[in-house]
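See below for the structure under consideration.
One chain of protein is taken out of this complex; the other chains stay put.
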Amino acid sequence: MTIDRNARLREVQSWGDHFRFVIDAPAIGRDARPGQFVMVKVSEGSAPLLRRPLGIHDADATGIELFFRVAGRGTEILSRKRAGERLDIIGPLGRGFTLAPAAKGRTAYLAGGGRGIAPLYFLARALTAAGAKPVIFYGGRGLADIPLRDRLEKAGFEVQCSTDDGSFGFAGFVTALVEKELARVKPAVVYACGPDPMMKALAAITAKHGLPAEFSLESIMGCGIGACWGCVHRIRNEGGDGWVKICEEGPVFPGERILWP
Amino acid sequence: MTIDRNARLREVQSWGDHFRFVIDAPAIGRDARPGQFVMVKVSEGSAPLLRRPLGIHDADATGIELFFRVAGRGTEILSRKRAGERLDIIGPLGRGFTLAPAAKGRTAYLAGGGRGIAPLYFLARALTAAGAKPVIFYGGRGLADIPLRDRLEKAGFEVQCSTDDGSFGFAGFVTALVEKELARVKPAVVYACGPDPMMKALAAITAKHGLPAEFSLESIMGCGIGACWGCVHRIRNEGGDGWVKICEEGPVFPGERILWP
Amino acid sequence: MAVTPKPVDLTTDLGFLKLRNPVLTASGTFGYGLEFEPYLDLDKLGGIVVKGLYDKAREGNPPPRLVETPSGLINAIGLQGVGVESFAAKILPKLRQLKTAVIVNVCGADDDEYAAVVEFLDKQEGIAAYELNISCPNVKKEGACPALSPRTTFDLVKRIKAASRRPLITKLSPNVTSIVEIAQAAEEAGTDAVALINTVLAMAIDLETRRPKLGNVYGGLSGPAIKPIALRMVHQVASRLKVPVIGMGGIMTGADALEFLVAGAAAVEVGTASFVDPDAAVRIVDEMERWCAAHGVAAVRDVVGTLKTA
Partner (left out) sequence: MAVTPKPVDLTTDLGFLKLRNPVLTASGTFGYGLEFEPYLDLDKLGGIVVKGLYDKAREGNPPPRLVETPSGLINAIGLQGVGVESFAAKILPKLRQLKTAVIVNVCGADDDEYAAVVEFLDKQEGIAAYELNISCPNVKKEGACPALSPRTTFDLVKRIKAASRRPLITKLSPNVTSIVEIAQAAEEAGTDAVALINTVLAMAIDLETRRPKLGNVYGGLSGPAIKPIALRMVHQVASRLKVPVIGMGGIMTGADALEFLVAGAAAVEVGTASFVDPDAAVRIVDEMERWCAAHGVAAVRDVVGTLKTA
């Protein structure tokens, strides 16, 4: 948990409204674990006021990578930054994915919907390093929503794409693609990040197959550090169900603990 | 009075925190008169909210030039614009200087304090074209406050500089320099733009010498088009003294009509 | 957006007044209207609410009169302006030519002055309605304005409504504990509509000089900063009143305006936005029309009060 006010944007890659930032931020990079996130300042002034949460797309001792889609004014301002500019970033934050269920030699399914792919790249790298076999399912409405497909393949990961409109790969929801593959190969664990409806559907599927699963949740975040109680999601707890801060106890939760709206 | 939402920043010149913008804005350029101003949008968002008033530094059929010093957040944002970017500008606005008193062959004194030099360049060009002889007095606290001195000289104008700290030219206030010169050459008219104290002092000097004078006033402006009644200055009127909108009846007023605080 | 523009019905019926569309310009932010002729077609507006008028011309406050704040503007103009006679002689004849409804914002330093303004204006033609600015500082009551209590609101509205031959819109101040109580008092007193919100009392300080940034010390905050407050008050009032509500406060875009309609406003006023973009009000009309077309909304009035809270 470092505030790096002088993180240097080393490299920018873009596909339409999707952007990949490579950032020099050693203190954050060194500590980062897959599934954790950072809070990025988007403006120097008061509008927009708050930092924006972004998943850690990759990390090493020199810094981190981010991958985001322009969703509104904050990400739009961010997208106009150029290599060499400085960023103000807090991280790494939250609790990431548990790598244990994907032990050596075992298969893990990683399902990413749209920008939800962001943390899965880092996760896939970590799983590979641990000797597990990640299979990435990458879905979007159309071809423009899955810009990372080449990058994932070049990194040597097994990738299966889906598009709702059938413009590329499997035609249909990424959840359907995962279900189809489950009939062939049963993984040791399923990890996912994406829109709520997708994860909710996947939670039902993994529960049906009795598979352990972990999902990375999203919410509007005021602080990212557990102080505002703004980012809650309904979570099953031993002491009873309740609103749990996802920035602190999450954003990743085991599938069976998440209560979907 | 045009809203040009697509004015192209053709060229940027800078000296420390002073900037000169050359802008393609034909409709505004064609109509502009010396002493008029424009309202420039500085942000796309709501902070800062209002446009900023800037004097027209020069104009022709292709567009206008601006010259400004960074004074706060609005001008700071503006200063980061690069050639090729688009600006949103309303103008030309207000009433400019009266050229008549400086008839053919006559001398006119133009006194600019700091950023107050901005409209005087355009005025000097117009006076020269009308056959008058402008003499520019250009003062600042130090050398860094009078960056346009070379530009003015290269344009062929007679320029006398002053600095409060004596780092360049006459050592002392520009008003003292003008007063000294008045003892030598009496002009047909004195025009000035600068901080209130400078213009107030100059008003006293020109009144003492019985010289016609015109001053360009500043005020915080809400709209620049006479609608908000925010930009008032105390002005002597036939019907009695009152608060007069300087964006509409000014920003240039005859010295004898201005009531100084 | 690649939308085939379907004709959208923008007409707005306040009961006592039919408007071409639901967008009016807010008093004090659109001068007397004519200032804006170079920038937009005044006939394209739903209505023009002119700058507040007192019986006599007013000096206004000493400058500085404006200060910018984060996403906001504080003004302390002090209602400088021409008196009602000068308005009727020089400005109204021109406004009368417009196809747009002309509404006069009525001011008074005490109840008698409000009545005098209305009495005079009642004799003029070409005014569609009065907007009673009950936020004027009262000279006899230590500057307190009628808008701050249900009692004084009721009394003033009752008196003016009885005296006037024209529809009356009462413009409410947000500087109260219960905007609903005040709105209800205005309704009981017979107002034909309420308009809200006026500016929020505020101040700014220059740290270097340790002086207020406004000549008048306090002023009224407007602009996007107050939109969330305005929207809340409009929603509170609209669900409780029978008369139509005209909403305003920080409207900069068609989407902002539509949010006020969703909250229950039958029409909106555009204020500070006109300072930033003199053509803002007409742009907002266009944006509302486009949004309706893109969302299959045949008439903008169908959006009014459609907030789902369950």
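The chains carry the letters A, B and C, assigned in the order they are written, with residues numbered from 1 in each.
As a convention for this text, a contact is a pair of C-beta atoms (placed from the backbone, for glycine too) under 8 Å apart; a residue touches a chain by one contact, two chains touch by 3 or more.
As the structure is a prediction and not an experimental result, all values here were calculated from the model.
Which one touches the absent chain: C:34, C:74 or C:276?
The one listed residue touching the chain not shown is C:74.
Name every residue on chain A in touch with the hidden partner chain.
1, 3, 41, 46-51, 90, 219-223, 225-233, 242-243
What residues on chain B make contact with the chain left out of this view?
Counting only chain B, the missing chain is touched by 45-47.
Just checking the interface: what residues of chain C touch the absent partner chain?
69-72, 74, 148-149, 175-178, 200-205, 207, 209-212, 217-218, 221, 223-229, 231-232, 235, 250, 255, 258-259, 262-263, 291, 306-309
FYI, only the chains that are shown with their structure count from here on.
For chain A and chain B, what is the smallest step count along a path of chains that touch one another?
Tracing touching chains, the least step count from chain A to chain B comes to 1.
In angstrom, rounded to a whole number, how far apart do the mean CA points of chain B and chain C lie?
One centre to the other, that is 36 Å.
Using the average of all C-alpha atoms in each chain as its centre, how far is it in Å between chain A and chain C?
47
I need the residues of chain B touching at least two other chains; which ones are they?
Touching at least two other chains: 45-48.
Hunt down the residues of chain C that sit against at least two other chains at once, touch-wise.
70-71, 224
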